[in-house]
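Notes to accompany the following structure.
Complex shown without one protein chain; remaining protein chains in place.
A and B label the chains in the order they appear, each numbered from 1.
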Amino acid sequence: MRSGAALLEVQRLTKRFGGLTAVAGLDFTLGGGEILGLIGPNGAGKTTTFNAIAGTFGADEGEIRFAGEPILGLAPHQIAARGIMRTFQHNRPFAGMPVIENVLVGAHRRFSTSLWSVLAGGGRREEAELRRRAQQLVEFVGLGELLEADVSTLSFGQGRLLEIARALAGEPRLILFDEPAAGLTPAELERLGGIIRGIAARGIAVLVIEHDMRFLLPLASRVVVLNFGAKIAEGTPEAVRADPAVLNAYLGEPRNA
Amino acid sequence: MRDFLELSISAAASGCVYGLVALAYLLMIRPTGIINFAVGEWAMVAAFGGYLLLSKLEWPYPLGMAAVLGFMFLVGWATERIAVRPLVERGAPLLAPILALLGMLVVFREIVSVSFPPDPHPVPYPFGLGRLELGPVGGSYQSFFIIAVTLVVFLAVWLFFERTVAGKSFEAVAIHRRAAALMGINLSRVTALSFAGGAGAAGLAGLLVSPNISAHYLMGVPLAIQGFTALVIGGVGRVEGALLGGLLLAFAEQMTTRYAPIPSGYAQGVPLLLLMIFLLLRPTGLLRSRVAKA
Partner (left out) sequence: MSALRWLAAFAVLAALPFFLGSYYNDVYRKLLLWITLALGYNFLFGICGQIAFSHFAFYGVGAYSIVIFLFQLELPFPLAILLGVALCALVALAVAIPSTRLEGFYLALATLALAQLFIVVLNEGGAVTGGTGGLANYRLPEVFGVRIAGPWYTVVIVTLLLGTLAVLLRLDRSWFGRACRAVRDNPQAAAAMGVDVARTKVVAFTLTSALAGIAGMVYAFVDNTVNPPIFGLDNAFLILFMVIVGGAGRHAGAVVGAILLFLLPFFLSPLIGHHHVLVFGLLVVAAMLVQPRGLIGIYDALRRRLA
């Protein structure tokens, strides 16, 4: 399912770290309901691109537009406020809160009660409603039994699911996955694939950075391949899989191609 | 002019004391990231040790000094073992050992306070009260002694970090703990040594400054603040920064007291203001770290 205009537009993105050019002149777009995979060998520039979109840092050249608005250089919380949520490769839960509260932090941008209203005792209906939705999300990712659980008791895979529920709580239009498959068992991978498909089915644009080709290629509707900071291929997973430039870049990693 | 030179010597001596306290912080912060505010109390403990051994028991100065410093190494090692290592090994957040050390700060102060009467206790001058004239500059023996000892210590520490393998391993831990451990560097030993060294530096500062101000159980916190201000001014990245920061702070303090048209009480505010200004405007200090942080 693909909506009309491109939701995310990356144009001529260039980022240097000192003498090293991590990303050079990258262009791609992404629309609602699409699952775009961003792949490439280590050091190809995937993480740099991810971070530029997520607001961790800006870039030296280029533009990033989201729903027509420029977002390059905005701070992470501003990016989130616009409806772009992300997960972290190394799970970053809020250790001092149970699962449901973690997810509710993800819903932060949905709260509209002002601090003054809070002090006057207001905002309770909103709190209850958002809590209800958060609970649904926890159930959607399969953690329904663990609503009040201490996050330290979660397994690695469950922590990953929490990351996803938390990102979804912000009701994003674009969700960025940072190597979501890393460290998961085959059963967990299958569930993850189902969840990501379910997210795209809701019309949300999905960008996935991934190393694990066996996981990503069946899942993505489109793939962009990076090497040494530049795009070397773009297209459907089947097309990319057979692309000689891609095979060349991955020489030495035959299992993944 | 003569007055200014005279002031410079005493300011330099104060600056050296602050620099030693800043060095103490630095030795512990670099490999562990832990800010040990108890360094002031360590200086105080050493000052009282000086009183005990040098004033009361009248040991010869070199012996007394060595004994106090040796004791301080032990105190530093013990502090690390008790309040820091269990937390680090458990993977507790950085805040936990810092808070535990605040508790230890109070414990040290109260132990001394219980053991001695509340009045200031005199600590003898190693070279007596005389003055030394070096051409246009003149100052007390103690001032020159402090400057000389500090320069030797800083030189030794600098050489240790720059030229020895052990010193380089400290740097490695400072830059990336996990990588250093993977390369076979013994993290526990580095941490224990850093705390022992920190206690030694702080203890030395306490010993050097106490003949002038006497050992008193409340002397710790002001020293800790001044030392930390020196550290912030100089920057955590380089050993020389600690000394530079100390000297700048001392000069600012003494010049303000002597020449500025404000009531003397406000002079106490100088280190505090400088600390706030540097923390808020230039927290990395004046000297850039030579190695870029990972």
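Here is the rule we go by: a residue touches a chain if its C-beta (ideal position, glycine included) is under 8 Å from a C-beta of that chain, and two chains touch if they have at least 3 such contacts.
Here the structure is a predicted model, which means the values were calculated and not measured.
Engineer: Just to verify: which one of A:95, A:201 or A:239 makes contact with the chain not shown?
Structural biologist: Final answer for the missing-chain contact: A:95.
Engineer: Of the residues listed, B:5, B:78 or B:96, which one is in contact with the missing chain?
Structural biologist: Candidates B:5, B:78 or B:96; residue touching the omitted chain: B:96.
Engineer: Sort through A:118, A:201 or A:242 and give me the one touching the missing partner chain.
Structural biologist: A:118
Engineer: On chain A, what residues meet the omitted chain?
Structural biologist: Touch with the absent chain occurs at residues 54, 75-77, 80-81, 85-86, 88, 92-97, 101, 104-106, 108-109, 111, 113, 115, 118-119, 121, 123, 127, 166, 170.
Engineer: Under the stated touch rule, tell me which residues of chain B contact the chain that is not displayed.
Structural biologist: The missing chain touches chain B at positions 35, 82-83, 86-87, 92, 94-100, 102-107, 109-111, 113-114, 221, 225, 228-229, 232, 263, 265-266, 268-269, 272-273, 275-276, 279-281, 283.
Simple rule for what comes next: only the chains that are shown with their structure count from here on.
Engineer: Measuring centre to centre with CA averages, how many angstrom lie between chain A and chain B?
Structural biologist: Between these chains, centre-to-centre, one finds 48 Å.
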